[in-house]
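A short write-up of the structure that comes next.
Omission of a single protein chain aside, the complex is shown with its protein chains in their original locations.
Up next, chain A:
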Amino acid sequence: MTIEMELLSVMKESERIEWSRLSAISLSKIKHLKVPMGDIRQSLLPRDVLSAAKELLYHLDIYICNMVQSGRQPPQVDSKTVELVEEFILHTPKDRNTPGRRMSALQELQLLEIMCSCFQEQSRDTVRQLMFSALFSLQGNQADESRMALLGKLVSMAVAVGRIPILECAATWLQRSHRLYCIRLAQVLVDDYCSMVPGSVPTLQNIHSASPRFCCQFITAVTTLYDLTSEELTPPLELLQMIVSWIQDDPRLVLITFLNTPLSGNQPISSLDVTPLGGLVRWCVKAPLTYRGDKKQVLTNGSTDNEQETGPLFSALHLSVLQVLMLLPNILNEKGLFGRLALLQLESLAALTSDLSRLLDQADKHTHTSSSDTLLLSQLTLDRLAQALQVALANGALLCSREDLRAICSRLPHNNLLQLVLSGPVMYYNNIHTPPLAFSPHAAHSPIASHPTHPPHTPHTPLTTHPSSHPPYPGQPFITGMPFPFRPSH
């Protein structure tokens, strides 16, 4: 239900524009509209698998056009239609006794082609979205496996031949579907373009320009997929390079979904994050430890991924992430969300820090005499963590107090910068160059739009969906009078 509601709000705009064209185009099809979708089944049964699927797509198109045109609120695909899709397109057995019909590989390819052109030719965004939803919205039944299989093939094909409408629909799908399924779709693309066919990465690279929305969702899915917990969950070098180059070229790319989403807060709980920032922070922070592990494996399995190659990439990526965070105050203020929406969740950061303390512990144990190299990499990890926390906090991406941060970082080893960040800046600023001023004396008259200093103080009324109501930075001075015990020893 909620999906349809969402769609409706998204599509209203385009609908109005498309209305006149819609009536003209659909005129020839209107005579079919009298036939309810349920009655079509009889006409489909005698047909062979491919033509039955084609026929159903055809009717689906007419049906949805009609539905949109009639202005029924909300436009939603009924269960009968979904069943038809499952039976004639996804070929799920109707009941246990009758085995589902199967398509040959060639027929399947033909069907994919037809679907591609079907979406390509449909000019109305609303209709396309409803079609896509009718075909691929997860129903929580056994047909979902077939759905995912067909979706993976369709999106992979759309990437190959540059079918932008399908990528756009898939982007929406990635926003609405459960993250586990999103990860699976991302996995298909990574396998197809990064693992199976060498040299096909440039094709995938193009999605950046073809559909930035899809690209952004793809990055989110990929960073969720590869959480660097194991060697399998480490992104392939080509993928990493591609993502770094995307973000370097256009840091705002990672915010596209966020920028295009009308309101946040009513997102399905299990869906992907609205930005890949959390995943990217995790990548950058954990990378020094993970790839250090890889180094050992270079000797055993000859992997080419090593610190030498990935080090600069993650360093650049980390900088890009910080730069994106600095763009946030203006964007959040424009949306009236500053201090009310956390793009980085404290919970996931807590997970990251506990993960880190475990990893650092292990590293310590594995190398009994902790080499200087290991120490350096551990410190790099902690430096990046500290930087990400501080910059996120300062730019309103993370809504918590420094005390919260100290709590989640309590088990981490010592790092000067981290200590500085956790204790916060010294309030009595006695730099000889400038008069002692409170925070952000220049923010108010800062003329550059994306000036990354602190935003003006806004009334902090956290959204109801946001559980914590910590006074966000820079409201809180850190425990006045009581020095934090771990000031960095410069």
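As a convention for this text, a contact is a pair of C-beta atoms (placed from the backbone, for glycine too) under 8 Å apart; a residue touches a chain by one contact, two chains touch by 3 or more; residues count from 1.
The rule we apply is simple: contacts and distances are computed from a predicted model.
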Choosing from "Isocitrate dehydrogenase [NAD] subunit, mitochondrial", "Integrator complex subunit 10", "Ubiquitin-conjugating enzyme 36" or "small monomeric GTPase", the absent chain's UniProt record names it "Integrator complex subunit 10"
Contact with the hidden chain, among A:Val85, A:Leu204, A:Leu253 or A:Ala386, goes to A:Ala386
Contacting the left-out chain: of A:Ser245, A:Asn260, A:Ser315 or A:Asn333, that is A:Ser315
Against the hidden chain, chain A presents residues 311-312, 315-316, 318-319, 322-323, 326, 383-384, 386-387, 390-391, 393-395, 416-417, 420-421, 424-426, 428-434, 437, 439-443, 445-448, 451-454, 483, 487-488, 490
